[in-house]
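Apart from one protein chain that is not included, each protein chain of the complex appears where it belongs.
Up next is chain A:
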């Protein structure tokens, strides 16, 4: 379990959308650029780590009740994506790290894998 504030500190990430309590805990992490895979995940309170920055990333998260998205590889969320995320209560973070680097740091911090 890790806190949103830890992600911001340890990954030099930026909070770009969402009225999030930075002390909120996140239980699980799942990394994928394939939304088909993301839609098969059942875990709650999950951080999606992805480099796929399009509207369907947000839609997929909305449908899957995923409350947190971390964009890696310096991918940026568009205004349309941010608006949809706000409407759906999804928090978006962005960082410059590669997916591998981000995941290794998150894993060391204590974020649990889904399987």
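Note that a contact is a pair of C-beta atoms (placed from the backbone, for glycine too) under 8 Å apart; a residue touches a chain by one contact, two chains touch by 3 or more; residues count from 1.
Here, contacts and distances are computed from a predicted model.
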| item | value |
| --- | --- |
| Per UniProt, the name of the complex member that is left out, chosen from "ATP-binding protein", "Heme lyase CcmF/NrfE family subunit", "Branched-chain amino acid ABC transporter permease" or "GMC family oxidoreductase" | "ATP-binding protein" |
| Touching residue (missing chain; options A:1, A:34 or A:107) | A:34 |
| Selected residue (touches chain absent from view) among A:1, A:22 or A:63 | A:63 |
| Interface residues of chain A (partner: the chain not displayed) | 33-40, 52, 54-57, 59-60, 62-65, 80, 88 |
